[in-house]
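Of the protein chains in this complex, all but one are displayed in their positions.
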Amino acid sequence: MVGSPAATASAAVPEVVLEANVDDLDPRLWPGVLSALMEGGASDAWLTPILMKKGRPAHTLSVLARPDLVAELERVVLAHTTTIGLRRYAVDKVALPRETAEVEVYGETVRVKLARLDGEVVTATPEYDDVARVAAAKGLPERVVMDAARRSLVE
Amino acid sequence: MVGSPAATASAAVPEVVLEANVDDLDPRLWPGVLSALMEGGASDAWLTPILMKKGRPAHTLSVLARPDLVAELERVVLAHTTTIGLRRYAVDKVALPRETAEVEVYGETVRVKLARLDGEVVTATPEYDDVARVAAAKGLPERVVMDAARRSLVE
Amino acid sequence: MVGSPAATASAAVPEVVLEANVDDLDPRLWPGVLSALMEGGASDAWLTPILMKKGRPAHTLSVLARPDLVAELERVVLAHTTTIGLRRYAVDKVALPRETAEVEVYGETVRVKLARLDGEVVTATPEYDDVARVAAAKGLPERVVMDAARRSLVE
Amino acid sequence: MVGSPAATASAAVPEVVLEANVDDLDPRLWPGVLSALMEGGASDAWLTPILMKKGRPAHTLSVLARPDLVAELERVVLAHTTTIGLRRYAVDKVALPRETAEVEVYGETVRVKLARLDGEVVTATPEYDDVARVAAAKGLPERVVMDAARRSLVE
Amino acid sequence: MVGSPAATASAAVPEVVLEANVDDLDPRLWPGVLSALMEGGASDAWLTPILMKKGRPAHTLSVLARPDLVAELERVVLAHTTTIGLRRYAVDKVALPRETAEVEVYGETVRVKLARLDGEVVTATPEYDDVARVAAAKGLPERVVMDAARRSLVE
Partner (left out) sequence: MVGSPAATASAAVPEVVLEANVDDLDPRLWPGVLSALMEGGASDAWLTPILMKKGRPAHTLSVLARPDLVAELERVVLAHTTTIGLRRYAVDKVALPRETAEVEVYGETVRVKLARLDGEVVTATPEYDDVARVAAAKGLPERVVMDAARRSLVE
């Protein structure tokens, strides 16, 4: 474990980052690659735009994963992209204790993710999926529902 | 070694990533920096656009290298860029077994890089340099030759 | 320590990289987050634009820090952004020995950061803050002062 | 109309580009904004990452639209984002005549978009949505289906 | 004027966009360039990362300006950057009528920018500069003050 964890965060857990630089995949396939990785159990998966040798615009695919899922997620990377290799390194992951609250917005329930630091709520974020559901049901812009959910968070 | 490698990938080998954040290099020099690193034996070298303190657009230079080349490649970074420091960390690198096939396109030979997962070909990528050579020789767009090379891959 | 350090660089020192992917922060707050981290003692702090699951444009926040500052800087990340978790990994940091020279530009002093490799100066970079000060005082574009400072570096 | 159109392209038609720089929207809402614009009839809608004053990472939202839809799409931009203004300019749009072909892949039909220049097919692109449907139905990576569809295009 | 303006927006006014692709400026100077343009009266100024010929990472500098300021702002671009040329095109700019409200946060006043569409408030955004001032005065993260200001907006 690197350094000492924030006193208020949950204990650090070991995870692994997998990375591959990919310069030859049909870009339309990237969203499906990220979905396949999340469905395969990845803690997170994302793309970073990079510039490679020979002036090529490319992407680094990164996957954060629990150690027991690494072998399987490596197979997803190798099957779903054109890369023939990847690199990996160990990280420590820390997370604040989190809870879920609920607020009423336009007569519907929206979950709010709460995180505490030293016992005090430091983050209160309405769940996007709930906001999108309410927005679609009410014919409102998602932004209007998100703003309303944030305003409902008055202590 | 982090996690266990995919059963079908070659054994993991240790490599090192070198990184430096650079905010004061004449941007025209970047392609030459990447070339110098590849010529110096880097396994890969690339740039990631970042936003640094004080609102500065900058780049992270990343170099993937075999451990025995690290000292020499550090010197390339320090001589060819304006950075006065860098960071490094160890990674495990895994790669699929690869072969080279050849296809005929417009009467010319184009190599195709094949990679196997569980014995089955999962990636078949025409070599760009060959495609570019044929395109130049025939006066065709590279895309036309690349498409033709992909179509020639019918089993 | 990974590999052997460049003979001419100072000995490697251990540092830690903290990273968090953030997709829900008001983007106007990012410059203040980087400032808070630098004021908290970070060796460096920067943002990398990424593409996350569900098609979301987001940023990876990265912080380079001495091990003894990790716990405090984690708290800054958790308090100043909306993330509820982060990952960290150890790196070795190497830096060239550096000196500060001074040049006269438009009658004002501008510091120049010098770095040596094998005893020879490989980098001589005028300090931006000094350049900005002189430019403001003289009513000149910063570029004009920076160019003049570079030209003053003739051995 | 600017310049003369390529002889082989269909006649140019007037469209309008709407643009707004946005630095204060919850980034999770961007995919929904693009969807709302496409559903509203936009010819295209996309985001470009930019760096604004005060060191702020932000996005330019761009919308390509037929002139008769401009007023309505402006309302979508103003309702679905936090911007309070936008700019617009006229463009000429040219497009190659296009046809749809079909190929059989894994026993399923995949449409292929064909475009001709001077009567000759210059682009043959399998439809992503069809590829994704077949991949899901067959439990295959989308890439495998896309490659198979491309190989089926042999004249 | 392109298309007809949204009925609820103020009348369109003509502005001009100036653009230059720059690949050889010391990147540390970019924030000062944007500041000089804003001080020179630009309606907005921003950077877009691009990839130019020969594999060079570069930036497009964009400036939005009132027609009467174009000649002066062109001089700022030419004096403060290394470009020796630029391009410009006319745009129509539309903006929602806006008002300023005030909320009390931690005993301090924070202005809120309101915009109306069809008479209804669609956007209510706390001013960043006020939030930053209160955060600095109270020793709080800017995010905490921004969230509090948003929550104070309950109708």
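Here the chain labels run A, B, C, D and E in written order, and each chain numbers its own residues starting at 1.
Assume a contact is a pair of C-beta atoms (placed from the backbone, for glycine too) under 8 Å apart; a residue touches a chain by one contact, two chains touch by 3 or more.
On a predicted model such as this, the values are computed, not experimentally measured, just so you know.
**Student:** Among the chains you can see, which ones touch the chain that has been omitted?
**Tutor:** A, B, C, D, E
**Student:** Would you write out the residues of chain A that touch the absent chain, in ascending order?
**Tutor:** So the residues of chain A touching the missing chain come out as 23-28, 30-31, 34, 47, 49, 54-59.
**Student:** For chain B, which positions touch the chain that isn't shown here?
**Tutor:** 25-26, 28-29, 32-33, 36, 79-82, 128, 132, 135, 141-144, 146
**Student:** May I ask you to list the residues on chain C that touch the chain which is not drawn?
**Tutor:** 51, 54-57, 122, 124, 144, 147, 150-151, 153-154
In the analysis below, only the chains that are shown with their structure count from here on.
**Student:** Count how many hops through touching chains it takes, at the least, to reach chain C starting from chain B.
**Tutor:** Minimal hop count between chain B and chain C: 1.
**Student:** If you tally the C-beta contacts for B-D and for A-D, which one comes out higher?
**Tutor:** A-D
**Student:** Going by C-alpha centroids, which chain is farthest from chain C? Tell me that one.
**Tutor:** The chain farthest from chain C, judged by C-alpha centres, is D.
**Student:** I'd like the Å distance between the centres of chain C and chain D, where a centre is the mean of that chain's Cα atoms.
**Tutor:** Chain centroid spacing, chain C to chain D, equals 38 Å.
**Student:** Multi-chain contacts only, two chains or more: what residues does chain B have there?
**Tutor:** 24, 30-31, 34, 47-49, 51, 54-58, 89-90, 122, in rising order.
**Student:** In graph terms, with chains as vertices and touches as edges, which category applies: line, ring, star, complete, or other?
**Tutor:** Looks like everything touches everything, fully connected.
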